[in-house]
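The full complex has more chains than appear here; those shown keep their coordinates.
By written order: A and B. Residues from 1 in each chain.
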Amino acid sequence: MNEVDVETIEDVELQDPVLVEGLPGVGHVGKLAAEHLLDELDGTLVRRVYSDQFPPQVEVGDDGVAELTCAEFHAIETVGRDLLILSGDHQAQSNEGHYELTDTFLDVAEEFGVTEVYALGGVPTGELIEEYDVLGAASDEDVVERLTDAGVEFRESEPAGGIVGVSGLLLGLGGRRGHEAACLMGQTSGYLVDPKSAQAVLEILQEVLSFEVDFGSLEERADEMEEVIGKIQEMEQQQNVPSDDDLRYIG
Amino acid sequence: MNEVDVETIEDVELQDPVLVEGLPGVGHVGKLAAEHLLDELDGTLVRRVYSDQFPPQVEVGDDGVAELTCAEFHAIETVGRDLLILSGDHQAQSNEGHYELTDTFLDVAEEFGVTEVYALGGVPTGELIEEYDVLGAASDEDVVERLTDAGVEFRESEPAGGIVGVSGLLLGLGGRRGHEAACLMGQTSGYLVDPKSAQAVLEILQEVLSFEVDFGSLEERADEMEEVIGKIQEMEQQQNVPSDDDLRYIG
């Protein structure tokens, strides 16, 4: 295997598609959002990307068949813009790996004619959320303006530590290649997998790209999580207020 | 030295051999199994693989002569299928190293005509085992079926975190190269070196590959371990139940 190996599964013609990335991160917001699109819309697996920057690992399916860790691109045609969805179970495991893989992801996207990039993720607030705002960062001021119109919030010096990983680099390296790139970051406590935050991010994306997706299954998962949160809050009241450390951080 | 250096020790003609890997891992199950085959059957050292991905280390033999850390291939002719055994004292020390070494191991195996790969290892249960099941994962459904017939268990979403290291990659990269590949993972507490688990794995392998091996010496080692376990359990009852952390995890 080469350091990075792009496997062509199928070739599909897309009309002016946008790249939508949802790899694991804070609250698994981006991953939930991308996987929801793949569950609800009719997508075609077009590329797999293998890399020695991923963990040396196979995942075992329910049939006992193992698949080497990879990232996948699916093509989806929608009533609005066509989508190229980037999803997977892992981020790169080193700094150089993040740069190398993001460059590869952008190369693949450009093959499909992509010039517009949306990296989906979460931004941790450290407390349970009432209203799920979506924060943004973008490659240039035109994109900021366009996204502001769609309801994205741009706040001074947020997120405080910058944006790290593939999402940050799709914005940074994508911008340097001349693409219109943006991060859409759903607010999330950061403590739990957060389907509500994923829905908030997708509602913005729907608006911006004029496609339509049903949120029924995502709302069900959100209800399940609500129950978990409810139980935790009950326990907090009964016992003597456990610290935040008792909740497991999903990073 | 190059990054990876394959030293030819001897050239041997094998008839349709299978690769059997037993490098260190959980409960040292794979390593015990591979070394038992080398102890009991008449093997020939055919290749040594040196790599800067191994620890920078020599092992000193009883005669005071030091050998640079490496992995070794032995060829064994059996009444059933011929075997190419991969053993050694170390795994790679980095992600990239795991990928690079596994590619090299597959290259060497292909030189000998291998198209079928068995990676042996353990799967930790976290508690002492009564009955030693062997779990499986495979590169395709035909192999799953064949191994199920031989008594291997394939369980939904087990092992939970996937299979990591050389064993996982022999399955993942081997599968991508078109080989029939499988992991055979003996259940083991994970706390102690586990000869019983190694025997359970080898009994399956015997069945699948139609060779025969005596288990006398492995049973002796198992009896020794039983005594150790007995003493630990005695101590647990006398003292006030030490936590699992008091048992050293052999990973």
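The definition used in the following text is that contacts are C-beta pairs under 8 Å (C-beta built on N, C-alpha and C of every residue); 3 or more make two chains touch, one makes a residue touch a chain.
Quantities reported herein were computed from a predicted structural model and do not represent experimental measurements.
Q: Tell me, please, the full copy count of this complex, given that what is shown in place amounts to 2 chains.
A: The entire assembly in this structure file is built from 4 identical chains.
FYI, only the chains that are shown with their structure count from here on.
Q: Rotating chain A so that its CA atoms sit on those of chain B: what angle is that, to a multiple of 5 degrees?
A: 90
Q: Taking each chain's centre as the mean of its CA atoms, how far is chain A from chain B in angstrom?
A: 37
Q: Help me check something: in the complex, which residues belonging to chain B touch chain A?
A: Touch list, chain B to chain A: 92, 95-96, 98-100, 102-103, 136-141, 144, 154, 156-159, 162-166, 168-169, 171-173, 175-176, 183.
Q: Touching residues of chain A toward chain B in the complex: what are they?
A: Touching chain B from chain A are residues 1, 3, 50, 52-60, 62-69, 93-94.
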